[in-house]
Each structure stands twice: as C-alpha cells, then as structure tokens.
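Missing here is one protein chain; the remaining ones are kept as they sit in the complex.
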Amino acid sequence: MENVCKFYGEFQALKDISLVIPPGKVTCLIGPSGSGKSTLLRCINFLEEYDRGGIWIDDRLIGYESVGGRRMGGRALREMRRDIGMVFQQFNLWPHMTALQNVAEGLERVKGIPRARAHEIAAEALAKVGLGDKTGNHPSRLSGGQQQRVAIARAVAMQPRIMLFDEPTSALDPELVGEVLGVMKQLAAEGMTMVVVTHEMGFAAHVADRVVFMERGELVAQGSPAEIFQNPGDRRLAAFLQGYLERNSLEL
Amino acid sequence: MENVCKFYGEFQALKDISLVIPPGKVTCLIGPSGSGKSTLLRCINFLEEYDRGGIWIDDRLIGYESVGGRRMGGRALREMRRDIGMVFQQFNLWPHMTALQNVAEGLERVKGIPRARAHEIAAEALAKVGLGDKTGNHPSRLSGGQQQRVAIARAVAMQPRIMLFDEPTSALDPELVGEVLGVMKQLAAEGMTMVVVTHEMGFAAHVADRVVFMERGELVAQGSPAEIFQNPGDRRLAAFLQGYLERNSLEL
Amino acid sequence: MELDLFREYGPALLRGLGVTIFCWIVGTACAMALGFLLALVQRGVSARPVQWILRAYVEFIRGTPFLVQLFVLYYGAPMLGLRLDAMPAGLLGLTIYGSPYFAEIFRAGLNAVPLGQIEAARAMGFAPATILRRIMIPVMLVSALPALVNFSIILTKETVILSMITVPEIMFETQTMMAETFAFAESTLVLALFFWVFVETISRIGRRLERRATHYLLDRS
Amino acid sequence: MFSFQTIIDNLPVLAASARYTLLISGAGCLLGLIFGALICVAAVSRAPAARAFAGLYVSFFRGVPLLIQLLLAFYLLPLVGVNVPALAAAIFTVGLCAAAYISEILRGALNAIPRGQAEAAIAVGLSPRHIWTRILLPQALKISMPALVNELILLVKASSLVTVVGIVEITRMSQAIASATYRPLEIYLTAAFLYLAINLVIAALGRNLERRLAW
Partner (left out) sequence: DMLEDIKAAGKITTATEMHYAPFDMLENGEYAGFNKELFDEVAKELGVTAEYQDLPWASILPGLEVSKFDFVNAPVTITPERMERYAFTLPISDATVALVQRKGGDLTKPEDIKGKTVGIQKGTAQEKQLEAYSDTLGGFTIRGYGSPDEAYADLAAGRLDAVAGSAPNLAYLAKTRPDVFETIQPPFGEPKYFAWVTRKEGSESLIEAMNAALIKIQDDGRLAAMQEKWFGTATALPKEMPAM
C-alpha cells in the first residue's frame, strides 16, 4: 500500500498512507475516533474509492486498472473482492436468512457452488466458530457475540486471502467480546492474513504481529506490540495509551 | 429493598434481592450479562413491575399500595417517579426536540413550571454538564457523549432524590466515555444518591462508595470498592474480575 | 328486499364480480411491476434529466383523478390514432394510475434497507442483480408490505371507475340492475357486501404475508 | 377539433367549484388526522375493548367503498331519525374514512419509534396524554410523512364522490359542463389540471414540512 490518499470533499481522511501488510500475520490498527482507521480498511476492498496512490494484493492493483487509471469493471472488482473477507462492527447479517443461509449464500451466488455442498461447507464453518447447534437460527435469535461469529464464518467460508475486521467487538456487550476474540485468535493461529481495527488493546497486545497507530488520517507509528505498547516513542501515541489505561485500571 | 423477586413468565430474573442504597452515596452494580442488573434498576422506578418483596424510598413503598397489594394509580406512580431520575444506555433523547426542550419538557409538563422559567433551569442544567453552547442543537447534531450528557441533564433538572444509570457509557465510543464519566463524578461529588449499572470497572473502583456484584439474578457480593476489587472473596466474583483484567491488560 | 331480483340479475352480477377481481389482480400486478421498475431507475440512475422526468411522471399521474386519466386514454387517445378496446384500456389505465404510488412505496422501502447489509454483500463480491434479488427485496418487504396492502386495497375501489368505459365489472352490472329495476337498496347492499368481503380477504392475506415476511423479527424486543 | 375556447369559457365556473373540493378535502383531512391519531392510540392500547373497536373501525371504513358510506350517511341515517345536512355528512364521512387509513399509517410508523422513547418519558413522569401528544405522535407524523402525503392526495381526489349527496365540486361540475357542451375531453383535462394544481401544492407542502421536521 503506497501513498494512499482519500478525500471526502475538502476533507482529507487519509494522508499518504504507506504500509505493508505481512501475509499470514495479524496487523492491528489503533487510534482515536475519526483518525481514518475504518476509511483505510474500506479502501482495501474498495468499498470506498481512494483518490491517490495504490493498494496491491500480491501485485494486483485494487479497484483501478493502473495507478491513477480507470476504475475496474464490475466483474473484475467482484472477482477481486472474493479474495478479501470483511467483518463489520454492526455484523450486517441478513436478517431474513438463517445463520446457515447467511454463510451459504455467498458460496452459492458468488462461487457457484451447488446448494447442498454450500450448506455442508457453511455448516462446517459455523461449527468451527462454535455455532454448530445454531445453524437454523435467524440473526434476531442470536446474541450479539453469536451474530458476530456468524459474520466471521460467512467471511471465512469464502476462503479469502485476507480478512478485514472493523471494530468487530465494539458493538458487543463486554461479556460477549471474549467469544469473538477467541474465534479471531484461532484464525490468527491458523495463519490467516488479518487486518483488525480495534479498541481492544488487550487483543492487540496479545495477538497482533504488528500494531499500527493512526491519528488524523496519518500513520503515526507502527511496530511490534512490544515496541508500541512498552516504549511508545511518539508523544501522541503515549497520550492515547495513557488515557486508555486510566479508564480501565482497578487500582484505587 | 427487601426480598425483591421478578419473574419473566417461568424465568426468575431477580431472586430475593435485599439491598440498602445509602443516601448521598454512589452504588455501582456490576456483574455478567443477563445477571439482572438492568431488571433491578428498572424495578426501582417501576418500569418493570416486581412480583414479590418491596422497594422503599424514604419509607414510601414503590409501585404498590402495600406489599403484595394493589398497583398504585397512574397519578401516584407519576408523582413517585418525579423523585427518581433515570439515564438509559441508549440515551433515549427525543429526537424532535432540541437539547433545551428535551430538558425543559419534564419541568413544564410534569412540574408545571412556566415555559420561560423552565427554559432557564434547563439552560443552567445543560451548562452544568458542559453543554451551555449546544442548547439549540437537536440530538442528531450531538455526539454520543454529548447526547448522554443531555440525558443526564434532563434527569438532574427534575431534582430527583435518586439517580439511576443503566450502562450510561456502553453505547459510546471509548473516546467519548470520559466526558460522561466526568459529569457523573461531579454529580457524585455533590452528594447525589446514585445507582449505576456499569461495565467500567475503572469508574466503579474510583467513584463508587459501594459496589454490588450480581450473578444469575442473585446478589452475590457487596462491599466497598476495596473489599470487592482487592479481596474478591467470592469465587464467581474473582473469576469475573479475572476475565475483565485479562481482556484489558497491555502486558505481553 | 326482492330475491327475484337476484334470480334475474344474479348471473350478470357474478360475472361482474369475476371481471372486477380479474381487473384488480392484473392491474395491481402490472402497476406494482411498473412501480418497482420506476423505483429502481430512480435509485439507480442519478442523471438529472432522468430524475426530473420520473419526478414529473409521479407527480402528474398521482395528482390527477383516475377518472380523467381513463377518459383521456379511452376517449381522447383515438384522436391521436391510438384506439384500445375497453378491457386493455382499463388494464393499462390501472397500471399507469397505480404505478407512481407503488413507486413511492418501493422507493421508501429500498431506502430503508440498512446500507450495511448491502455493503456486506458487495464486499463479498455479489453481483448487483443478486444483491437486489436476494438481499434488498426480502428486507424491503418488511417495511413496505403494510403500505403495499393499503394501496392495493385502494385500487380495488378504483376498479369501479372502469365501468365508465364499459368494462362489465361489478359496478357496471349493478348500475344496469338499478337502472332497469330502480332497486336501489339491493344494489347498494350487493356492492357494500362484495367490497367488504373482497377487502377483508385482501387484508387477511396481507397480514399473513406480513407475518411470513417478518417472522424472523417477531420474538425479540 | 380541440377547443381552447371551451376551456376558457368554463374555467371560472370550474374553478369556483374547486372551493367545495378544497373545503371537503381540507376539513376531511383535519378530521382524518385527529380521528386517525385517536384510532391509532386505541389500536395499540392495552385495553382489549379499545383494540377491538379500532379493528372494527378500520375494517368497516377501509372495507366499504366511500361512495357507499356516503349513501349510508345520507340516506340511511334519516331512516333512524338522524338528519344531517349534506355538507356535514360529506365532511364527516370523508374524514372518518380517511381516519381509517391514517391510523394504519401511523401505527406502522409507531413501530419504527424505539421503545426507549416512551420509557424515557415514563421515567421523567410524563402523563400518558403528554407521552402521546408530545413524544410519540410528533415522531410518528414525521416518519410517515410520505405516506400521509400519498393519502391526502388520494383524499382530494376521493372528495369527488361527495356528489352523491348533492355537492357540486370539480368532478361533478366538469361532468355537467361536458354534457352541456359535448366537449368532455377539453373539460376533463381542465379539471385534471385543477386537481394537479391542488395536489402539487400538497406535495410541496409535504416536502417542505418533511424538511422542516428533519432533526
């Protein structure tokens, strides 16, 4: 990813972001609200068009035919998006389908897998996230944590090369967060390439291979969790972590 | 509060809860999801009818004419509720009114204060929560933190004897939580009687005078923050706190 | 009340019922289809001129009475060389008249589909047509069904205006009976009863569809 | 063939008849909104009797064509000794019928208002009357504005049915003129434009209100 810029009208949401996402590793994006984390993530699968620079996955440019060139056609874009799974903060499950159908739908419609086989794969994917017994439930009959796990299964079942998570736990009650983080840890252990926007510093600290700190559309600091959390060199990063710790300490 | 029980159909959400809320102090309710914290809070201002036991404020029984007796009439109930302010997780501001009108509405309609005076009081209340310059904004033009502060002003302006907070910060982005907790700390410092359901252990640890831990509808442990957080005697309480700490530590 | 009347006019009245129901079904289905198409174009094509034309169509058709539209279509259009028979003209009239109302209902319904659900499908590489068919339409129906039923019920009553262009529907037949026999009370009763049963049936079916479309939402507060 | 002279000659008379259209649809709309709101409150109330009443009301007024309701009001009520003047009968019937549709529209909108809105009002201590008039109905009104505009436009056009009680509004007047001049196309087109003008004003007001209710 090189020199990516994104404008909303006058407002520049991303400022010359250059970043390498190591394959098979977990990269966590942290930073204050409004710093452009979601925007960056959404540029990677081209839900937002970026305005300058380029994003590549395995040497394939995303969204444009060449840097600064024409937009990709609909078919090419869809093909490209197959390789990128995304899990949203609000889950965005389809309410009229059961958990199983939610997962199988993409397999059937995008990959063209026959229904019976798609349902098999979907059932496996759900079993893997610990929902083998909830395949027939509609999202409205699942807790938030369960819903988010279905969303993860839905993305994983498509066998993407890279998974994007946008604050996958911040719409969840604290008790349910654990379920989802557990599934994500498991994915990480299996060597899935993951980019995770998160407010869960504990997760970032324990699971990430790289942590990236953003502020006001700029990439301020990146490094291993140890570098970022133990020795926050940057002043803004230090202030951000300080605030976080204060809110969560139990000391008197 | 004595032997309060609440059933949803077969399911018993509250099991013989007996509890004294010290006036002028801050009581925090903590516990896992589904443990009945919200239900307990909602029984206090009779948004849920409890089925057994009794709740008293200054010797006045709430919601019933006598223990196990007839329900209060609508007018008596409303009178009683004047003394109890409530702040919801989802803010529940009225979107068609400005911040000022949201606060003034209850003063005018419930207390019968003339419009001009009501607006004065409302403006003061808003200024106190740091929103003196946002009185004319509709909720949709306020950030989550600001909305929650309006909700607090709305409750405080009615001069209740006791304030109930149901997870007042869990619908907020982490950056905005600080604003709201700040206002609550200030209220606590002024000696308002407060009952707070919260997942913010930091807040509970620093501000509460008493902490009450619930699980599965039972009151498991209560005590000063020091007793609860430093020496969690109860096994379930200890496990609960352990899980919380793990998720939020930055240690590697 | 003279039961003899129904011996003589019963068959014609029954035929009228059949014609009314037929016109309503075909007219409503076509109007819904056209309305849906209009809503899709309104949503999908952002070119200003197209938007204006659609807006004008909606406001113009919605703003004028069906009676007049039908009259112009049936008695006026031959001046311009378009001569339709009564039944085709009636069905075309119903289609045109109903389409802007349905278009507005569908437009509101589509706008109410949470963007996130569409983005989730887009992010997975769904084709636009698949997103529409598999995600947007089923989700939209939840909020749009009551309004769709409401307007379909209104259309049942607009079908009586087809009597003006000699479509032999129920109003036409009752008018005949009334004119020949002066049996006013009986005719009114027949009409009232028929429409009440007809509308009640439609709203029952509507409620059942509504329950089916929303069954997955019901039991959670 | 097409005679503009006919239009020019008859426009004043036709426009004058529009005042009945305006009066009946205006008053009917006001009544419809008030009764519609009341029926809607009954429909979602906890009292089974009120709910049953609302159900019957909607079933009758939505089920029986307005034309027949008008005939009943005008010709059956006298049989039981109630003699209403034509204009009052027309306005009330149109208003009561509109109320059935409006109450259903509002009921749908209520479903879209989060439960917490009412709970917050209860917790503040507002009385049921204030909860409805200050919190719930204003929001329902805003949510359902497009559907209400649809309904009001239908109401303006449905007001043509009041001819059966002897009121000469736009449609009736144009029929009469068409039959005297034998130029129905010209006259009906003129009538259509009168309706269009009224309805465009309603649509514009609706959009304006919707924008002003944006919060």
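Letters are used for the chains, namely A, B, C and D, taken in the order the chains are written, and counting of residues starts over at 1 for each.
We adopt the following convention: a contact is a pair of C-beta atoms (placed from the backbone, for glycine too) under 8 Å apart; a residue touches a chain by one contact, two chains touch by 3 or more.
On a predicted model such as this, the values are computed, not experimentally measured, just so you know.
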Which displayed chains make contact with the chain that has been left out?
C, D
Full-complex contact with the absent chain, from C:L14, C:A33, C:A112 or C:A179
C:A179
Touching the hidden chain, out of D:L30, D:L56, D:A88 or D:A180, is D:A180
Full-complex touch with the removed chain, picking from D:G55, D:P78 or D:P114, is D:P78
For subunit D, the residues touching the chain missing from this view:
13, 16-17, 67, 71, 74-75, 78-79, 163-166, 168, 172-173, 175-185
Just checking the interface: what residues of subunit C touch the absent partner chain?
71, 74-76, 78-79, 83, 163-166, 172, 175-182, 184-185, 188
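Assume only the chains that are shown with their structure count from here on.
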Subunit B and subunit C, separation of their C-alpha mean positions in angstrom:
51
With chain centres taken as the means of their Cα atoms, state the distance from subunit B to subunit D in Å.
45
Rounded to the nearest whole Å, what is the centre-to-centre distance of subunit A and subunit B, using the mean of the C-alpha atoms as each centre?
34
In subunit B, residues with contacts to at least two other chains
none
Touching two or more other chains, which residues of subunit C qualify?
none
Among line, ring, star, complete and other, which one matches the pattern of chain touches?
ring
Which pairs of chains touch each other in this structure?
A-B, A-C, B-D, C-D
For a test of understanding, state which residues of subunit D touch subunit B in their complex under the given definition.
114, 116-117, 119-128, 130, 134-135, 138-139, 142, 213, 215
Once bound in the complex, which stretches of subunit A touch subunit B?
32-33, 170, 173-178, 181, 199-203, 205-206, 225-226, 229-230, 241, 243-252
Which residues of subunit C touch subunit A in the complex?
114, 116-117, 119-128, 130, 134-135, 138-139, 142, 213, 216-217, 219-220
